[in-house]
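Missing here: one protein chain of the complex. Every other protein chain is in place.
Chains: A and B, in written order; residue numbering restarts at 1 for each.
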Amino acid sequence: MSYDIMLLLVVAIPVLFSALIPLFGKVSVFIRNFFALVLMLIPFLLLIIIFQAVQAGIPVDFVYEFPILEINFILQADIFSVFVAMASVLVSIVVLIYSFEYIKSYDNQNEYFFIVLLFVGSMMGIVFSANLIFIYFFWEMTALASWRLIGYFREKEYVRRANKTFIMTAAGALCMLIGFLMIAEQAGSFDLDVISAANLQGSAVNLAIILIILGIFSKSATFPLHSWLADAGIAPSPVTALLHAAVLVKIGVYVYARLFNFTIVPSEEIRIVLFSIVSVSAFLSGAVAFVEKDIKRVIAFSTISQIAFIFLGFISGGKFAFVGAMLFILMHGLAKAGLFLSAGIIEHKIHTKQLDMMGGLFRYMPITAFAFAGCALSVMGIPPFAGFFSKFLVIFGTVYDQNIIAALIFIICAGLTVLYTVRLFWKVFLGSQKKYPNIEKENWNSPMVLSVVSLAFLSLILTFSFGYLFYIANLAAQTIKGQGF
Amino acid sequence: MFLLLVLIPLFLVLLLNLNLYKVNYKIAVLIAGLFSLFQMFFIFSPNFFSTGLVDLLSLRFECDGISWIMLFSIAIVSFAAICVLYASETIASGKKFHFVNLVLLALAGMNGLVFVRDIFSIYVFIEIIAATSYVLIALDKTKKSLEASFKYLVISSVATVMMLSAVAILFMAAGSTDFIKVAQMYKEYGANPLIVVASVFFIVGLFIKGGVMPFHGWLPDAYSASPNPTSVFLAGIVTKTTGIYTLVRLYAIFDFNYSMQLVFLVFGSLSIVIAAIGAINQDNFKRMLAYSSISQVGYIVLAFGSGTILGVFAGMFHLFNHSVFKSLLFVNASALESRVNTNQIHNMSGLASRMPVTSTTSVIAFLSTAGIPPLAGFWSKLLIVLALWFSGNKEFAVLALLASIFTLTYFLIMQKKIFFGQLKEKFNTIKEARFTIRLASLFLCAITILTGLFFPIILNFMAFLFSF
Partner (left out) sequence: MNIILSIIIPSAAGVLIYLLPSKFNKTKNVLFLAAAALNFLIAVVFYGKIICICDASAYLVNLFFRNYELNSFMAVFLAAVTLITSIYAVAFMKQNKKTQVFYGSMLLALSCVNGVLFSDNFIFFLFFWEALMIPMFLMIASGENKPVPTAIKAFTISAVADLCLMFGVMLVCVAGDSFSISKGICELKAVVPGTYGLFTTTAFIMLFIGAAAKLGAMPFHSWIPEASAKAPVAFMVFMVTAVEKILGIYLLIRITNDFFIIEQSSFISVSAMTFGIITALVANALAMVQTDFKKMLSYASIGQAGFMIVAVSTMSVIGTVAALIHMHAHVIYKSGLFFVSGNIEKAEGSTDMNVIKGGLRKSMPYTFVAFLLSGAAFAGVPFFYAFYSKEMIYESALSVHWIFYAGLLICSLIAIITIINWGARLFFNGQNNSAFEDKEASTWMFIPTIIFALACALLGLFHQVPLKIISVVLNLNLPETHSNVLTVILILISLILFILAVLNFIKAYKKKTDYLGYALPAAKFLKIDKLNLNENLDPYNIFISFIKRLSKVLFVADKALNYFYDLVIPAGIGEMARSTRKAHNGNMSVYLLWVLIGIVCIFIIF
């Protein structure tokens, strides 16, 4: 089977076969869970095979022309896209295993698994599609999936927030589509290679870039359009882990990198504008996370500020910054998913999300506490965990590309990250020793605890394989159009 | 061969009314249903386009790609309407018999309209359909529906007067009402004021019939007040065939100079935006759907306004999609009304748990209306925006795109109020809608999803149809 068909299967299997999940659900819960897991594992294995091919330099792309219009369905795989795809599928598999036990106590579970698989499939679609229209196509599908997932619990208030998320992301996506149309008009076609060949400059492109960035910021929850992410804390925690930590917000960052590191080089003044917005977003969300009262909202705000770090890497455009940002996507995905999942375990056990009602949980759930601490340390960037390298490289890349002020602001934000993460850990696990009468004993073999521990363990292990990861990231960085060297 | 589609319904109406033997409404409904299914499969037959029996009373009948699409959507919507008719208890059985006759008559009218190639017979068939729809609206003789039908009658009589005078002027100028001759006439003295007045009158008449914004007054009342099957039939296809399809035909006659395009563009975008805002927190479910159909019709008119062949192609594709998901929404409205017997949104909530099929199909329908990717609505909206963008008028494309946010808002609000949220205690005994209504909604929903997912194949088929 040629690599191109494999690439198509990676996208097609989750999207098309996810429709069968509700049917399996009618048959038995176990079969449905097993089938869902299989539907996730197959793309992961295919991705590993494709990765070998791409690393060996074999071009992998699947093309299907449309008759009259110049939109054609192209899937292209290069090291960067396969890396990001594998990172998100890996986290989605862990989240899926976690949600087998988490969702057991809630209703309309079939719809949950169906939408999760549809979501991961459309994520694969975005990562590999090399045509602007199909990027938009899968982009809106993720917006639809995130609407259904956030609105999972049917209370009126929750659905209102899900609607707000859907409208904000859809509005952003429409502005992005207008931007795409402008670029396609200038470059003559929607395909990325044609656009990058035309290497567009000049003021018309600037307006298009701003519109596209508006869309990207609405999806990856950066400063002006970030309020939907914090509100989405009301979704079940595997959803927040999947959407807000590992995958949904990464889509916006990935599309930014795909467009503005590989295809069009944004002009200098746009770069400055982006730096300022991103640093405001990092600082504001960091500060708000410091005083937030709800555990999920704290982690959500910390996601907003960590996403700003990744943006910093891609905006400064140099090779180090690109490598740092690329690795940051993986490290942050793992660590933040771990935080959200352990927040889920806590919420499952003591049925509250308010930080003031927690405290002294260390005695009751030591394993989750250690896993939470591991992931938190990786988010903070404390050495034995892999987060350190990516944070160092991102900021070093920015300094290397001569924007010292931005780097200084992000060092302050890194300090802020340490402050609010330590405060969070203190308030939840160590603080005032409250009594929890009817909390059940924490056991090892519950998939929820196992998945959180595996995420923390992964962030620790990746430090030792950092040489190899750095090597892959370097390979990916050869092709960026910024001032690579 | 294609003329059969006009003759068979007329023959069926005759057959039903000769009361050779006692025909109860069940059989009549069955016959009507069978006919619409027959139409659906008949148009796929190979020599469908062959021109048998054409020389009837020296009128020119033809069938090309555009009319094919119309026939297909007419068949689908009528099938849905008849399923709803069969399941609705509010209409007495005697009335159902009349309903079937009227629907068959309207079907004959519409099929005829689609084939005819001269402006006078267009006018005639429009009048036939209008007559049947007056009665259809007022079928259950409630005060509301009578008033709505009366309004429809008055306003469309204005439209009829205008169209008739326009046809008269054009006949006088061109010597014959055939499209080709009228088109030649337009080429020579298209600019003289009399012909301009005639074309304006003709367009205004069609706009009134189609329900485009400033002329839409009658539409919301007609749709919300009429009984369920009528609103499905009316909203699904009647206004679109009489109003919008005929605009495409005019496209061939008038030399489509810039000011004509501007009229289409301005009125199209006007109806999109204002209708969408009007629909936002509307309390009556069917009235909200009426507003949303005005705004979707606005999209089609906008597409025709772009002036390029791609625009017409996108408009027709959106017309087909819209007829499918709008009738699906009206079918859901009838399902809700049959179970909750009220249309007021504020006292419905949390019905998703009791009526899963209706809620999922309505989610799919409104996602397709708002143009969310995996479904057909996305492709047609995308085509419209592309056509507008590459035909030069970018601002209208941007307006069309941003208006789809309004569409999304009012449907999300509707979904939240009706289907999600806590179930009111007085509703926890209601069951899912009856079988035929569920059949209709699943059938329409399947069409939307399939057109969405297998868009490339459909694109090839449509390209062949339009002989690009």
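The criterion applied here is as follows: a residue touches a chain if its C-beta (ideal position, glycine included) is under 8 Å from a C-beta of that chain, and two chains touch if they have at least 3 such contacts.
Bear in mind the structure is a predicted one, so any value in this text is a computation, not a measurement.
In the whole complex the chain that is left out makes contact with A, B. In the complete assembly, the contact with the undisplayed chain comes from A:Glu292, out of A:Glu101, A:Glu140, A:Asp191 or A:Glu292.
Interface note for the absent chain: among B:Asn24, B:Asn281, B:Gln344 or B:Asn428, the touching residue is B:Asn281.
Here one chain is not drawn; of B:Ser149, B:Thr361, B:Ser380 or B:Thr409, the residue touching it is B:Thr409.
Listed residues A:Ala198, A:Val418 or A:Leu450: the one in touch with the omitted chain is A:Val418. Residue-wise, the contact with the chain that is not shown comes from B:Pro220, picked out of B:Pro220, B:Gly268, B:Gly298 or B:Gly350. The chain not shown here touches chain A at positions 164, 168, 224, 227-228, 230-231, 283-285, 287-288, 290-292, 377, 380, 382-384, 388-389, 392, 395-396, 399-400, 404, 407-408, 411, 414-416, 418-419, 422, 426, 430, 466-468, 470-471, 474.
By the touch criterion stated above, the residues of chain B touching the omitted chain are 151, 154-155, 158, 196, 200, 203-204, 207-208, 213-215, 217-218, 220-221, 259, 262-263, 266-267, 274, 277-282, 406, 409.
Quick note on the criterion: only the chains that are shown with their structure count from here on.
Chain centres here are Cα means. That of chain A falls 43 Å from that of chain B. Put simply, chain A touches chain B in their complex at residues 16, 64, 66-69, 73, 133, 136-138, 140-141, 143-144, 151, 154-156, 159-160, 163, 166-167, 170-171, 174, 177-178, 181, 185. Every residue of chain B that touches chain A in the complex is listed here, in rising order: 310, 313, 349-350, 352-353, 367, 370, 372-374, 378, 382-383, 385-386, 389-390, 394, 397-398, 401-402, 404-405, 408-409, 412-413, 415-416, 420-422, 453, 456, 459-460, 463, 468.
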